[in-house]
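In this view, the complex is presented without one of its protein chains, the others remaining in place.
Moving on to chain A:
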Amino acid sequence: MSENDHTDETPENAVPATTEPEVRTVGVRTGMFGAKGSGDTSGYGGLVQPVVLPGAAQRPFDGWHEEVTSALETALGTAGLEHAVESVVIHRREITFHVRREDLPTVARTLRDDPALRFELLSGVSGVHYPADEGRELHAVYHLLSMTHNRRIRVEVSAPDADPHVPSIVATYPTADWHERETYDMFGLIFDGHPALTRILMPDDWPGHPQRKDYPLGGIPVEYKGGTVPPPDQRRSYN
C-alpha cells in the first residue's frame, strides 16, 4: 500500500460511526442445549454465548415515541434532572425508559402531570432479578398508560443486590401500594417512603423472597412405576 493511498479516507470507505447501540450482557449461556449434570456429547459443550437484552435506541425515534421522549426531556430539564433517563430502549414497538433510581419519584410525577405526557394510570409494578447483571441485579418495571393520548410506556429502574432500595411512588400513584408490597415480598426490593411495606402474598414470617433467581423452586422427587422424576428445577433442562 503506497503512502499516497488515501482510499480508506474517502467518504464511501470511511468506517461509519457506530450505530450499534451499547449492549449490556445480563448473563452467559454455555453449550447448545444447556444440559447440566450429564455429559454433553453434542460437541457444542464449549459454546459460550452472552445473553444480551435489546440495546438503547438511536434518536430520532419513530412517531409518538419521539414526542414523549422530547416532552419528558424538556420537563426534566426544567426540573434540573437532565440525566435522570439513562437510556431509552425501543423493542417490538414498546418503549422503555431506564431511569436513575434516585430520580424516580420526580420522573413519575412529571409523567403523570405534564400536559404533553399525562400518564394517568399506573398499570403495575413488576420486579425482575438479573443475577448476572452486576451492580443492577434487581429491576423494578413500571407500566404506565396515558388514557389522554392512548400511549403506553415502560419505566425501569435498577438497584444492586447489596443495596436493594428504590424510592416509592405511592405518593404519585396510590395504586402502587400493593404492587410495591408484592415486589418487596417477591424480590426483597425495599421501596423507601412506602406507607406500610409489608409482605402481601407470602406469610409475614416467611424467610426469603421467592421470585429471586437464587431462591429454589422447591418440590420433591416423585416416584412413578419404579422410576423417579426429580422436581422441576432439578430436571435436565434446556436453557
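The criterion applied here is as follows: a contact is a pair of C-beta atoms (placed from the backbone, for glycine too) under 8 Å apart; a residue touches a chain by one contact, two chains touch by 3 or more; residues count from 1.
The rule is simple: contacts and distances are computed from a predicted model.
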item	value
Protein name, per the UniProt record, of whichever chain is missing from view ("FMN reductase", "Transport permease protein", "Hydrogenase maturation factor HypB" or "NADH-quinone oxidoreductase subunit D")	"NADH-quinone oxidoreductase subunit D"
Residues belonging to chain A that touch the chain removed from view	26-27, 29, 33-34, 51-54, 91-92, 94, 96, 120-124, 126-129, 141, 143, 145, 147, 150, 152, 154, 173-175, 177-179, 182, 199-203, 210-211, 217, 232-233, 237-239
